[in-house]
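There's a structure below that I have some questions on.
All protein chains of the complex are present and in place, except for one that has been dropped.
Right, chain A next:
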Amino acid sequence: MNKYYLDYLEQLEAEAIHIMREVAGQFQKPALLFSGGKDSITLVRLAEKAFRPGKFPFPLVHIDTGHNFPEAIQYRDELAERLGEKLIVRHVEDTIKKQNLSEPTGRYASRNGLQTYTLLETIEEFGFDACIGGARRDEEKARAKERIFSVRDEFGQWDPKRQRPELWNIYNGRITLGENVRAFPISNWTELDVWNYIKREEIELPNIYFTHERECLVRDGKLMATSDFIHRDPEEEIVTRNVRFRTVGDMTCTAAVESIAYDIDSVIAEIVDSKISERGATRIDDKLSETAMEDRKKGGYF
């Protein structure tokens, strides 16, 4: 084999590091949006590779809906502590009070949509001009068309028609006052790429990504973890199953999948065999309409 050969994960890693450094080089006040999910955990590892032995040139920012899995929150705090990096947490709860927003009600009630308000408020509070996020283009068809540097107006809105052409590996981060940029270093990674990278890098994940016994209610054929945040209809059955989470979002809109995968290798094997897409298997929020993601992104969602 050629001595100068990078395999696909090394190429993806090199590209992601380059993008992160472009953010650091082009912006005055960037931030890394950290959710405690595997994609943002991967971003943190990439940031270590990009900036060590220096500090990250941005804080980690978590928009906490108050409905997160406690395991993810604990992981978040321990990680920031271990890395010695700054963590900023802002709560959707506070935005609801401050802006007098109405809390969604009913069966599919979720604060997922309200996150946008808190995110925009946080961007304004700290004057962030760029937010690094862990979105991937393979997740959803609206994401498939988004640029790596995605310019948003002052309402955080994505306008697919106003996107800048993105050529070679030149990223245009020039913005006018009030605009900001969402930057997506792992745009070109798939779910499987992320898992293979986590394996290669021996990254520790929150334990809810692996099989555990959990009480769930059955909703529309999906398993939802029972919690104080989820409103149960009387006819919805409660079961105890061996499950894991394929994505980790809010407890109100992230479903579990039945699984006996107990380590990274068995998770990878399970994904390779899977017949259902990542968001299709686990996201209640995308099921509401065919264009749910496109609509949310235009409204300033991540």
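Following the convention adopted for this analysis, a contact is a pair of C-beta atoms (placed from the backbone, for glycine too) under 8 Å apart; a residue touches a chain by one contact, two chains touch by 3 or more; residues count from 1.
Definition applied: contacts and distances are computed from a predicted model.
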{"item": "Per UniProt, the name of the complex member that is left out, chosen from \"Starch-binding associating with outer membrane\", \"Isoquinoline 1-oxidoreductase alpha subunit\", \"sulfate adenylyltransferase\" or \"Cytochrome c-type biogenesis protein\"", "value": "\"sulfate adenylyltransferase\""}
{"item": "From A:K49, A:R200 or A:H231, residue that would touch the chain that is not displayed", "value": "A:K49"}
{"item": "Omitted-chain contact residue, chosen from A:K97, A:K145, A:R200 or A:R232", "value": "A:K145"}
{"item": "In chain A, positions touching the absent partner", "value": "2, 4-8, 10-15, 17-18, 21-22, 24-25, 48-55, 57, 137-138, 141-142, 144-145, 160-170, 172, 174-176, 187-188, 190, 192-193, 274-277, 280-281, 290-291, 294-295"}
